[in-house]
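Starting off with a structure, shown below.
What you see is the complex with one protein chain gone and the rest in place.
Labels for the chains are A, B and C, by order of writing; each one numbers its residues from 1.
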Amino acid sequence: MHRQVLSWATVVLGISCGATWAQKSATESIEEYRAMLADGNPADLFEAKGEALWKEKRGPKRASLEQCNLGKGPGVVKGAFVELPRYFDDVGRVQDLESRLVQCMATLQGFDAAEISRTPFGRGEMANVTALATWVAAESKGLAFNLPQGHTQEKVAYEVGKRLFFQRGGTHDFSCASCHGEDGKRIRLQDLPNLTKNPGDGIGFAAWPAYRVSNGQMWSMQLRLNDCYRQQRFPFPAFGSDALSALSVYLGVNAKGAKSAAPTIKR
Amino acid sequence: MNNRRETLKQGMTLAGLLASTGLFPQFAWAYNKTAFDAKSVADVAKAFGVSAPVASKDVTITGPDIAENGAVVPLGVSTSMAGVKHLLILVEKNPSALVAMFNVSDAVESSFSTRAKMGQSSDVYAVAITSDGKALFAKKEVKVTLGGCGG
Amino acid sequence: MADPMRIRAQMSGANATVRVLMSHEMETGQRKDASGKVIPAWHITEVTATLNGKPVLSAEWGPAVSKNPFLQFNVKGAKAGDKVAVTWKDNKGDTRTDEATVS
Partner (left out) sequence: MKITKYLSFAGAALALAGCAVVPGSQELDRMTEQAVKAAFRTQGIANVERVTATDETNRVCSAADVAGKPLAPEVAKAIEAANLKAIKWPTNGRFIGDWKEGEKVAQSGRGQTWTDDAKTVNGGNCYNCHQIDKKEISFGTIGPSLYNYGKLRGVTDVTNPSSKPIVEYTWGKIWNSKAYNACSNMPRAGHAGTLSEQQVRDLMALLLDPKSPVNQ
């Protein structure tokens, strides 16, 4: 009975004030749905796995990752995520979190970095990299992004990243900016953050890694960017490539001050 | 009047769903739910009397009005009644309707939440099966939207 | 072996609210792989829980429960320090039990 009254109200209001009302109520319902999912994020499962992997003696060298330097010194995890990607002296290049984790797995544990980089997302050691990244990110939850820009290569990476962000291509002429260059836009029902500036706490760069409910997978930033390019109808960007690190620097520097909410839960 | 007929029709639909799980043979008479159209529902229900599943304010279904993704739809079932043996969650339009059955004990509250897959927009039911074999239910509609970019 | 569960059990009044995340594919048996072959059903069929070793909950699940399942229930008369254990079994005979302390 109550329901019928409500549906009538929808019809009447729909006539009197056009589409806006119905649209808003759909948006509110989606918000409600997202709130229901927030408590009990399966990302927790990957976070726990990542923490165990960090401490476990693994690989040909039977070593843990506890001496891995994520930029704040060997073994310092808290706060590392919100300062990545950054320049690393030992390799002479800018690395993002996942490239750095693979680097540590190679140097400390004796894994083959090239082989891990070739492994599809969600499989074998690549799945472990994602779990590790999820845990490392979770250790910085609530901290504000503050990527270093002191080194020339970090500045170069920002400039290269900016060019990648605006690069139109593929069969559809899309660039990252086609969807993420303006405020208040939506693709289907998904809100699109404007990534040319700080889009706010826990939005955009500050929201990944994230658990994707659509396929039940944990998505790292590398996979997030990889799938953006897939949907842009671009060719395939290599895991850990300088291009993806540079793009991440552009997004991360723009997000300066945004508090990290990672790992989050997404559609 | 319409409203009552609607409720009875839902009861029939649900009886079919319950029977299809194979767990509750007492509802098997309604297994072929297509046999009942809206017009004859009232008569059929009268013939079967109280054993038809009935809507009840004492049973609650919780869930979103719109699910952004059918792969994960948060659903909850609860009841304030005593003498309930099982609490069920069903999604009418799923290939097999029964999502989960919780056995109620004195040691837990009669309230459970989980998450279900839904292939399409559908009515979802919370059903309480009492120790004397009756089925009481609540239902709500959950719309499943098409996701982001892809197909 | 299956990955561990995440169990949180928190006091709320005289009861403990238990939230469980399980690591499981929950394959429906309705999907096909790239080559068109049906992916066989693989899902949790039974979930049980105990409080300090005493059974408090049993549930039967079908393939429509979402991947990496979530479950919330409330245990009556629990107190901080009590042990809540949750066990799942799947249709391939795999099983996993994890435990958490009520806080």
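Just so we're on the same page, a residue touches a chain if its C-beta (ideal position, glycine included) is under 8 Å from a C-beta of that chain, and two chains touch if they have at least 3 such contacts.
Because the structure is a prediction, the values reported are computed rather than measured.
Colleague: Would you mind spotting which of A:175, A:198, A:220 or A:260 touches the chain that isn't drawn?
Modeller: Of the listed residues, the one touching the omitted chain is A:175.
Colleague: Looking at the full complex, which residue from A:119, A:146, A:167 or A:214 touches the chain that isn't shown here?
Modeller: Only one of A:119, A:146, A:167 or A:214 touches the chain omitted from view, namely A:167.
Colleague: Just the residue numbers, please: which parts of chain A touch the chain that's not shown?
Modeller: So the residues of chain A touching the missing chain come out as 19, 22-23, 26, 91-93, 114, 117, 151-153, 155-156, 159-160, 162-164, 166-175, 177-179, 181-182, 184-189, 192, 230-231, 233-238, 241-244, 246.
We adopt the following convention: only the chains that are shown with their structure count from here on.
Colleague: Per the centroid of Cα atoms for each chain, what is the distance between chain B and chain C, given in Å?
Modeller: One centre to the other, that is 22 Å.
Colleague: For chain A versus chain C, what separation do you get between their C-alpha means, in angstrom?
Modeller: A distance of 28 Å separates the two centres.
Colleague: Touching two or more other chains, which residues of chain C qualify?
Modeller: 26, 66-67, 70, 72
Colleague: Where in chain A do residues touch two or more other chains at once?
Modeller: Within chain A, the residues that touch at least two other chains are 213, 216.
Colleague: Using the touch definition up top, name the residues of chain A that touch chain B in the complex.
Modeller: 1, 4, 26, 29-30, 32-34, 36-37, 187-190, 213-216, 231, 267
Colleague: Where on chain C is chain A touching in the complex?
Modeller: Going through chain C, the ones touching chain A are 3-6, 19, 21, 23, 25-26, 66-68, 70, 72.
Colleague: Which residues of chain C touch chain B in their complex?
Modeller: The contact residues of chain C facing chain B are 15, 26, 28, 30, 51, 54-67, 69-77.
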